[in-house]
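Encoded as structure tokens, here's the structure I'll be asking about.
With one protein chain withheld, the remaining protein chains of the complex are depicted in position.
Order of writing sets the chain letters: A and B. Residues in each chain are counted from 1.
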Amino acid sequence: MRKKTIALTAMALAATAALSACGDNSSNGNTAAPSGSSGSAASAEKVKLSIWHNFSGDDLRAKAVRAQIDKFKEAHPEIELDAQAIPPDGYRQRLKTVAAAGEMPDVFFTQSGTSIQEFYDGGLIQPITPLLDKYPEWKNNFMEGALDRLSFDGQVYATPLSGSATSLFFYNKSLFDKYQVKVPTTWEELMAAVKTFNDNGITPISLGNKAAWLAQSSILSSLADRVTGTDWFLKASSQDGAKFTDPEFVQALQLFKDLSDAKAFQTGANSLDNTQMEQYFIEGKAAMMIDGSWALTNMAATGTQEQLDQVEVTVLPSVPGGKGDPNSISGGAGGGLALSKEATGAKLDAALELIYAVSGPEGMQAIVNSNSVVNYNVEPDASIVTPLFYKAFDLFKSVKLTPVYDAYLTSAAADVINNGLQDLLLGGKPEDIAQKLQDAQAQALSQ
Amino acid sequence: MTISGRLRTFIIIGLLPALLIYAVFVLIPIFWSAYYGFFSWKGIGASTFIGFDNYAEALRDPIFWRALKNNLIIVVASIGGQLPIALVLSLILRKSTLFQRFVRSAVFMPMVVASVVIGMIWGYIYHPQIGILNFILDTFGLESWIRDWLGDPGINMYSVSVPVIWANIGPYLILFISAIQNISSEIEDAAKIDGAVGGKWLYLIVIPMIWDTIKVAIVLCISGSLKAFDLIFVMTGGGPAQSTELLATYMYNNTFEVFRYGYGSAVSTLIIVISMILVLGSQLLMRRK
């Protein structure tokens, strides 16, 4: 009897062990295969390199980025490249888990601003300045300020793979013609347009603010800059000589609230997501929309050619007495490929070459041709890109870029202002929200 | 070998593998995470020991309490909605006719479909412009009942509770069906002869017979509700203005979005503590008298 008992338990444990063993085997099998094909002598010298990014989908930009990585892989048989395309929904979670465990990949995509700063502060990344110095024509072609939010202490840690304009002012040409509304260039004209469209039963501005960053990133970043000017915001975000409770910022929040009070947005704006908001606009149910450059791709995917032809793009109207430059768009450098501190020697060289292959001039050209804004002086191929993108990118190159709020605020404070704007749409008070933002930013910086 | 010796050997060898796996992959991480809760740590770089500060901060944060209140709404809705409906359905749907099989399978299907899909469909039902619910209200002349179901902080927690209940009846249904199998036909017949029909039959025979399963179902309801977030997250994203924030989203947000890993860990430990209290409370209330 006893023997039997032990035998059964042993079986159960063996099953457990077998499971882990079979997993081991298959992963060994995988790593063994490529080295076997290139000969055992070469495999000893093969440089192992890993890259993580979130360009996993079937959209043009993701394909363009992956194509660059594949090209690199083909051109460098001496490098054993482990490229991981991780779904965007889980990317941050995955990256943060491995960061907490101290197991970073050699090269990884990270957002600019606050995100890359956390990796810098944590001492996990190293500069890529030597690479930029090696290719000066590449370095000098970046737009002004493109590398700012990816640099610390005079060293560049990544170059932007794509840029973003977060506050493009889209409008429906035929609706403006039909109701003989002037495309607004001042705040009064905007409010007048809002009234006219409302009187005719057309939603003036499409807004879907369920993912609360949208109103912040697309509307407030630009609107507040018109009122306060960029200098004030940079001071306030570093809590050095300005506060978010200052009257100019409260005024900016008030202007946003005025829009909401004037019924500029569709009902239930807080429960629609950005795709629904873009859909609403492209179908001609709303006359205007303030949205980022990602909308160019989304609208092209969900709208018909006829609908897309109605769309024009410009900058947000100016604000009376505002200190900011009205010919500007909030936006900046998107994320880029950062380099782990652990990479040294041959691995470091390989990693730098990989970064250049993906984010160098050739990569920039491929990405811009996928209808994505880049912070790099390059001409998109007009025969490939959509006309709307071509227009938007022209505009992007011709205006000044102002900061996007959440790229400068701490993540805790960004969370507060995101929720605050939803609250404002529900009837919250600008003063209260300004105070909460001030408290959050001050507290996060003091930690 | 003596009987008690054999019993002991069986118990030890039988429990060992389960306990080992459970201890290593569940218990250790729980205590590990509670330990992180004592640190101010971004999840990257250096950390500082700060004692109970994180726990105290969570308990002072009004958003934490709002999330807890919202979670309790879900707990109450689940226990008060899912369990009775599942119990009644399990009594009705016990036969193997084609029709019964069909209904039984259909009721379970929301469980197999991804939360994203369920969330999107309910999003369209509650949609502020093209929503089916508002359309129906409008058709029946109930314009005054029309609401922004997901956007109005006064009601949106109740709006989102409905799909949560609706989508999660399936597991409790099969749990109850399997438990009811065990009531022998003799007991049923005896009960029938004694005149125990209708509600009386339910209270006197069925519920006592499956009491232990009901207790397990309540624990599952509590734990499921306190961890739940995906369906609600798809519908509202926790908003607007954090009005549908839940403990799990609050924890996740702090852990992975705003770089406050230590704080997020503290919140997660609090979630376990609160769930424990609720589970203990419910089990005490349900002691067989």
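The rule is simple: contacts are C-beta pairs under 8 Å (C-beta built on N, C-alpha and C of every residue); 3 or more make two chains touch, one makes a residue touch a chain.
Heads up, the rule we're going with is that contacts and distances are computed from a predicted model.
J.: Would you kindly match the missing chain to its UniProt protein name, picking from "Membrane protein", "Carbohydrate ABC transporter permease", "Carbamoyl phosphate synthase small chain" or "4Fe-4S ferredoxin"?
T.: Missing chain, UniProt protein name: "Carbohydrate ABC transporter permease".
J.: Taking the entire complex into account, which one of B:Leu137, B:Ile155 or B:Val219 touches the absent chain?
T.: B:Val219
J.: Among B:Leu133, B:Val164 or B:Ile210, exactly one should touch the missing chain; which is it?
T.: Residue touching the absent chain, from the options given: B:Ile210.
J.: Hey, which subunit B residues sit against the chain that's not shown?
T.: So the residues of subunit B touching the missing chain come out as 6-8, 10-11, 14-15, 17-19, 21-22, 24-30, 32-33, 36, 43, 84-85, 88-89, 91-92, 94-97, 99-114, 116-118, 121, 124, 166, 171, 174-175, 177-179, 181-188, 192, 197-199, 201-202, 209-210, 212-213, 215-216, 219-220, 222-223, 226-227, 247-248, 251-252, 255-256, 261, 264-265, 268-269, 271-272, 275-276, 279.
J.: Which residue numbers on subunit A touch the omitted chain?
T.: Missing-chain contacts on subunit A: residues 1, 4-5, 8, 12, 15-16, 19-20, 22-24, 26-27, 30, 54-59, 61-62, 82, 84-90, 93-94, 97-98, 100-101, 103, 274-276, 278-279, 283, 292, 294-295, 297-298, 301-304.
We take it that only the chains that are shown with their structure count from here on.
J.: Report the inter-chain centroid distance for subunit A and subunit B in whole angstrom, where each centroid is the mean of the CA atoms.
T.: 35
J.: Inside the complex, what are the residues of subunit B that reach subunit A?
T.: 1, 6, 9-10, 13-14, 16-17, 21, 40, 42-45, 123, 126-129, 148-151, 153, 235-237, 239-242, 253, 255-261
J.: Can you list the subunit A residues touching subunit B in their complex?
T.: Residue list for subunit A touching subunit B: 1-2, 5-6, 9, 12-13, 16, 92-93, 96, 99-100, 118-119, 121-124, 209-212, 266-273, 280, 410-412, 414-415, 419-420, 422-423, 425-426, 428, 447.
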